[in-house]
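The complex is shown incomplete by one protein chain, all other protein chains being positioned as in the whole.
Just so it is clear, A and B label the chains in written order, and each chain counts residues from 1 on its own.
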Amino acid sequence: MTSPKERLRELGITLPAPPPPAASYVQTRLTPIGDGRSLLYIAGQVSADGDRFLTGRCPDEVPVEEAAQRARACALRVLAQVEAAVGLDQVEQLLQVTGWVLSTDDFGDQPKVMNGASELLVEVLGAAGKHTRAAVGASALPFSVTIEIAAVAVVRTG
Amino acid sequence: MTSPKERLRELGITLPAPPPPAASYVQTRLTPIGDGRSLLYIAGQVSADGDRFLTGRCPDEVPVEEAAQRARACALRVLAQVEAAVGLDQVEQLLQVTGWVLSTDDFGDQPKVMNGASELLVEVLGAAGKHTRAAVGASALPFSVTIEIAAVAVVRTG
Partner (left out) sequence: MTSPKERLRELGITLPAPPPPAASYVQTRLTPIGDGRSLLYIAGQVSADGDRFLTGRCPDEVPVEEAAQRARACALRVLAQVEAAVGLDQVEQLLQVTGWVLSTDDFGDQPKVMNGASELLVEVLGAAGKHTRAAVGASALPFSVTIEIAAVAVVRTG
């Protein structure tokens, strides 16, 4: 069993710095549920490359393949927040991922787009990264980003 | 007190086979919270009849009453996932239901639509089926389905 950090290395991925919140909230909240385990809530992470928001509507302005790459970038930011909060090695299970895709009204391939995020999460976290998911379209998102992803995990907090 | 399965029988309802995930995720995630109890997260279930997606926007393409029937069908799929994961008898409380209704911009009867799901959940699970709910409109949903519903429950896992 390789660790999440070894897998990141094998995948040639460097986690981004965990972005600060865009407004009056916090990026993670941790609450114990007994037995040295806690629920970790992760705020909505928007598609961005460093400080530059990745914007535009799918599929007219951003094709599905590119949107899936951006979903992957959002998932990396989810992981960066988990790493900053408790460390990736402490993830017992990712429980819930909610993904909003900025969509034209007739677009229905949100699942393909969100697979970019889901596959990255399992590549890095292994079986612990499997998660339930709701993928939905949105007519408008903060800063007109292409994707926003929020998550809940259960983690070991000793 | 009749059991959920007896109630299904009385209602003349056969649970659908729990559909496999449409993409790279899992349908349920279970995490213990002590005392033989666990949180059960259920992935977004989309409106479908067997393998055929039930698509179209409310109310122009799908009238409210028909959309409420489709919400009920989504809720049956939520129950089918719970049954497959831990068994309906083990539900202590349904905690949270989130419902997205594919809507025209000026449609505001998402609560009426989602009542189709909420009423079914209480008919089958009794008091354990009462739940908090957020019903919202969406401009676009996977495969252009009319409804998507995700849920969280607390269940007995012995």
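Basically, contacts are C-beta pairs under 8 Å (C-beta built on N, C-alpha and C of every residue); 3 or more make two chains touch, one makes a residue touch a chain.
Remember, predicted model here, so these are calculated numbers, not experimental data.
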From A:Val91, A:Leu125, A:Leu141 or A:Val155, residue that would touch the chain that is not displayed: A:Leu141
Residue of A:Leu8, A:Ile42, A:Leu95 or A:Ala135 in touch with the missing chain, whole complex considered: A:Ile42
For subunit A, residues in touch with the removed chain: 21-29, 31-34, 39, 41-44, 98, 100, 138-145, 148, 150, 152
For subunit B, the residues touching the chain missing from this view: 33-35, 92-98, 101, 103-112, 114-115, 118-119, 122, 130-139, 152, 154
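The rule we apply is simple: only the chains that are shown with their structure count from here on.
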Distance between the centres, which are taken as Cα means, of subunit B and subunit A, whole angstrom: 24
